[in-house]
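Down below is the structure, laid out as structure tokens.
Of the protein chains in this complex, one is absent; all others appear in place.
This part shows chain A:
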Amino acid sequence: MAYASRIINHSKKLRNVPNLLRQDHAVLVRCFSNGAQSSVCKIEAAERERVSKFVACNHVSSGLPRNNCSRAIMRLGIPTVGVAYSRELTCSQVQSRRGFASDAVSSLPPHQEIGMPSLSPTMTEGNIARWLKKEGDKVNPGEVMCEVETDKATVEMECMEEGYLAKIIKGDGSKEIKVGEIIAITVEEEEDIAKFKDYSPSTSDSGAPAAKEPAAPPPKQEPVQQPVSSPEAKSKPCSPPSEDRLFASPLARKMAEDHKVPLSSIKGTGPDGRIVKADIEDYLASRGKDVSAPTPKTKDGKLEALDYVDIPHSQIRKVTASGLLISKQTIPHYYLTVDTCVDKLLDLRSQLNSLQEASGGKRISVNDLVIKAAALALRKVPQCNSSWTDDYIRQYNNVNINVSVQTENGLYVPVIRNADKKGLSSISLEVKQLAQKAKENSLKPEDYEGGTFTVSNLGGPFGIKQFCAIINPPQSGILAVGSAEKRVIPSSGPEQFQFASFMSVTLSCDHRVIDGAIGAEWLKAFKGYIENPESMLL
């Protein structure tokens, strides 16, 4: 843990140590410098050249003990259009890489890598506003080295250990530096400063940890070369047989003629080496792949170019993405599932719908009934109709339910205000109207703001049995509804079994606001309303 504590020492917030260690997106990241990051992003364009320099910055100075990072988990999220992947490396993988980079490692004297400090439990990145010390300056404990900026605050970062500032990796104005990313190097001895003159984290290591990643996406050269080369070998046109006559089945001949495939370039796998239809099909399939590679015959490590399309982020995608990411990262989710017997509910629905048809009203859907039941349950258990803030839990008196609507443009979540006070037909009408507005992309802020709880339904046409939804901040709960299915259950009657329809619902709760027992109480209330829908009249 010595390495981990060293990074924490360099971070201003010693008191945040428990927070830092608990964080998923670990502060203890010794990850890519800007140089290596950009090389990752260009990976598809210049794969071959990058192999040796790829992911190099995990250089560990020879001064640090070996087993120090066993706890540190590195997670990298590098969002780029078209290539979005996150990888997890454990330090032990990095350790094993050191063997390959021995000469690079041993040339630098012992030094401390200063990481970007975390200034709040939710801080993930920051900027360097300015350095107050320059390269070569002596730094003493308690002296301010630089000013770090995050969101709305600039905070002075102090030095913790005596030494000299050898190299500034992220200079004044550097932006979007991830917490834990190296921003400077200090050394204990003055004469070591000069050795870091040209230091740059990306050039210090060789080897490609990413190449060993089993789950790495396609643009990785080494492991992919193996599987790529074998199908290539299989599909590569073999040297044509030296005979003059080629035996091929009539169907194969016709197919070859149709697709303008020279029979001489195909190896027959039929009886007596006859070319059969399957051989032509194989050839055609593999030829499609080969054509995209520059020269299919050469196996010099060139990867087949990937075919892709870059879809730029729409505004709603951006908003949804950032909101849900923040939610998942900052809200302690837990999930409670119950199965509800919906026989009575479905009966009620058909009764109501025949009434609606007779009077010209809109059909009531199962989701409308779910919304009503959820709203009433929130009235019964208002703790689930709340929001967390740093200073208090705000319990809302209105029950405003957001309903998720999937459209071509993305996911919208319009709101039904005071759903507990509305009748089923007005809920149904409103949902349909809002869904239409969503599809037309004409929702106004008042149509989706102010919700206190969300219901998300992937049953019915979507056919999902059960799922766990992500809470929409600042709400503290979301109900995920699955599809109803007929099940066989034990019977208390003359038969040994009977049929009943069940619908699975999962409540995601924010544990800061809703304790397990309270969440269970809410689900009990909800289940009560669903299984005995007449109780919604009370």
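Quick notes on this structure:
Basically, a residue touches a chain if its C-beta (ideal position, glycine included) is under 8 Å from a C-beta of that chain, and two chains touch if they have at least 3 such contacts; residues count from 1.
What we mean here is this: contacts and distances are computed from a predicted model.
A chain of the complex is left out here; the name its UniProt entry carries, from "G protein subunit beta 1 like", "BPL/LPL catalytic domain-containing protein", "Proteasome subunit alpha type" or "C2H2-type domain-containing protein", is "BPL/LPL catalytic domain-containing protein". Residue-wise, the contact with the chain that is not shown comes from A:P473, picked out of A:P109, A:P382 or A:P473. Among A:K152, A:K260 or A:K486, only A:K152 touches the chain left out of the display. Although one chain is not displayed, its contacts with chain A can still be listed: residues 13, 15, 119-121, 127, 129-130, 142, 144, 147, 149-156, 158, 173, 175, 315-316, 318-319, 322-323, 326, 389-391, 445, 448-449, 473-474.
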